[in-house]
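One chain of protein is taken out of this complex; the other chains stay put.
Right, subunit A next:
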Amino acid sequence: MNDTAQIYDQGEYNFAYLDEQTKRMIRRAILKGIAIPGYQVPFASREMPMPYGWGTGGVQVTAAILGQDDCLKMIDQGSDDTTNAVSLRGFFEKTAGIRTTYETSEATVIQTRHRIPEKPLTEDQVLVFQVPIPEPLRFLEPRETETRKMHALEDYGLMHVKLYEDIAKNGHIATTYAYPVKVNDRYVMDPSPTPKFDNPKIDRMAALQLYGAGREKRIYAIPPYTKVKSLDFEDYPFEVQTFDKPCGLCGAENVYLDEVILDDKGGRMFVCSDSDHCEERRADGHLGPMAASPEAGQFGGQNAQETAR
């Protein structure tokens, strides 16, 4: 009898919601994905008790890899306390009864929508992405039969047509999220709608990355330390977003910032999108230019504990 049946016996959910045969099927897809980095493995995606677009793919992957000793961190747009993150964390607390955390370094499994934590991940961690549209060529070539063939034949000229269009229309590569990458010099992959700011983190990351798309029924993966190159032109090289100001609360530089509107008179501030990173820095005594102002107070709270919970 495995661990999971303990809860099952009590008339509760099977451990992590999915039944064992389904998890087995998903694990096989994951293993295949790891064996062929960047290749989209079809899998029999299940209906989940949440709408498509809420991370049904990521949830299934997480459910399949969770063990009872795991500690789960759930983030949505970098933040631990937005609706999506709170609901999905609650889902796994209820169905798996495992430990959850806000702290990046404490987590063994991190499920994310749109961001990669600022703190570098380690070999002991797994990063699970929720993916809406796994096919990077989809908006250029609507036929699935054709895009599969293009992947098979490594026929990726079309991807550059999109980047060409960006430059022709905007003067620079205007794709800022879901920026296409080439994995291990072979498959072109959509790194889910993460901002391109995070693309360099994907390259040779120590942690295992798993991508799950529930509606589109695809799983793909990047094994640790795999080369991932963002596509570009020789005369228009890939570059990430830069911010001219540091985080308003913690003063961090070279991190991805969210704009927060403060009033209807044009007041705004830029704060770390990774809320855990920001709180940790403030706990360490880093203060941003707006941390002491009254506007900042309502976002920052008195201390990290209060803001977080």
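What we mean here is this: contacts are C-beta pairs under 8 Å (C-beta built on N, C-alpha and C of every residue); 3 or more make two chains touch, one makes a residue touch a chain; residues count from 1.
Methods note: contacts and distances are computed from a predicted model.
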{"item": "Protein that the absent chain corresponds to, by UniProt name, given \"TRAP transporter small permease protein\", \"Phosphonate C-P lyase system protein PhnK\", \"Sarcosine oxidase subunit gamma\" or \"Cell division topological specificity factor\"", "value": "\"Phosphonate C-P lyase system protein PhnK\""}
{"item": "Chain not shown: contacting residue from A:24, A:143 or A:160", "value": "A:160"}
{"item": "Residue touching the undisplayed chain, where the options are A:235, A:264 or A:284", "value": "A:235"}
{"item": "On subunit A, residues whose C-beta touches the chain left out of the figure", "value": "140, 149, 153, 155, 157-158, 160-162, 164-165, 167-169, 232-236"}
